[in-house]
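Every protein chain but one is kept in place in this view of the complex.
For subunit A:
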Amino acid sequence: MTSFSGPATAGIGWTEELTRARLHFVTGKGGTGKTTLATSLGLALASGGRRVLLVEVEGRQGIAQVTESEPLPYGERHIASARGGGDLRALHIDAEAALLEYFEMFYNLGFAGRTLRRMGAVEFATTLAPGLRDVLLTGKIKECVTRTDSDGRYTYDYVIVDAPPTGRVVKFLDVTRALTDIAKTGPIRGQAEAVVKLVHSDNTVVHITTLLEEMPVRETLEAVNELDEADLRPGAVLINRMRPVRLPKDTLADATEGRIDVERLRDDLDTVGYSFGQDALKGLIDEATEHAIRVTAEQSALNQLAEGDLPALELPELTSGVDVAALYEFADLLVEQGVR
């Protein structure tokens, strides 16, 4: 594994606090790799024989896509085995199905429920009161976290949620607000109260995925503040697609200005019997200049990220793209950086 230059964040690695949490939300700006990293984190936490549930709440079947499996039903299904016999299962929570399940449980709607669904009444109720949707989704998550087997052991050691993006995650988790607006009484209020207790406890952490670019870093820092203000616990920053700094450190500043000696390149190549044309040499220098500018910008993004004062985990850019094998590779890298 390539080593990255010194961390500018609070430290690389997984803390004791994170080890204690059983419910892990993964948020981040769109396009930063939330689903990929949530799945990798699931594999990392499942390694060594643990049972982990990966939950999707936004109805876009992202988990099925990254794991190259069939679309997930509203039900818990095995999707991957982790190293050392771990079991990673996935659940796609559909707010409409959860609402109907809920009504069935308390109001015995019978077949009318299906008809109402066809009429769009359920969608209407869940979209009209946006908080209701979140209460239902988090309620189901809570049920998964607290469920126990007949032997009294928790069904899942960890539950990981591929959560809504940074802009919406606090609203999603802070069901307290939604609840005071909508459910004044009834069983749903009790359920919401239990959720509030769980997400504000040290059993729950919220990780943030980011790239070392301006917008994602800014959204990460904003999310940390919002989480703090809402009394929710920020977990780790998962830095995705980090580029290794290939150029020798003392040449980086010059390289950003395009100052790479073409004669030296030519001579070095000559010593090992290679000869490239002038255009090719110029092209190589242009590529190296772009690289130098990018990694320098990434270093300053990393410094900025340090303001968030969170532990950080780093994952490299994979030029070959992300496939199932890459998920395992990422999981191994997370374990190497202390995830357990």
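The rule is short, and it goes like this: a residue touches a chain if its C-beta (ideal position, glycine included) is under 8 Å from a C-beta of that chain, and two chains touch if they have at least 3 such contacts; residues count from 1.
Here is the rule we use: contacts and distances are computed from a predicted model.
K.L.:
Please identify the absent chain by the protein name in its UniProt record; candidates are "Arsenite efflux ATP-binding protein ArsA", "Formate dehydrogenase major subunit", "Electron transfer flavoprotein beta subunit" or "Rieske (2Fe-2S) protein".
P.N.:
So, among "Arsenite efflux ATP-binding protein ArsA", "Formate dehydrogenase major subunit", "Electron transfer flavoprotein beta subunit" or "Rieske (2Fe-2S) protein", the name matching the hidden chain's UniProt entry is "Arsenite efflux ATP-binding protein ArsA".
K.L.:
Which is it among A:Ala97, A:Met242 or A:Leu284 that touches the chain not included here?
P.N.:
Result: among the candidates, A:Leu284 touches the missing chain.
K.L.:
Identify the residue among A:Glu214, A:Glu229 or A:Glu257 that touches the chain left out of the display.
P.N.:
From the options A:Glu214, A:Glu229 or A:Glu257, the contact with the absent chain belongs to A:Glu214.
K.L.:
Among the options A:Thr32, A:Ser47, A:Thr67 or A:Thr138, which residue touches the chain absent from this view?
P.N.:
A:Thr32
K.L.:
For subunit A, which residues touch the unseen chain?
P.N.:
29-32, 58, 60, 65, 103, 106-107, 109-113, 115-116, 119-121, 124-125, 127-130, 132, 165, 171, 181-186, 188, 213-215, 218, 246-248, 251, 255, 260-261, 264-265, 268-269, 271-274, 276-277, 279-291, 293-294, 297, 319-321
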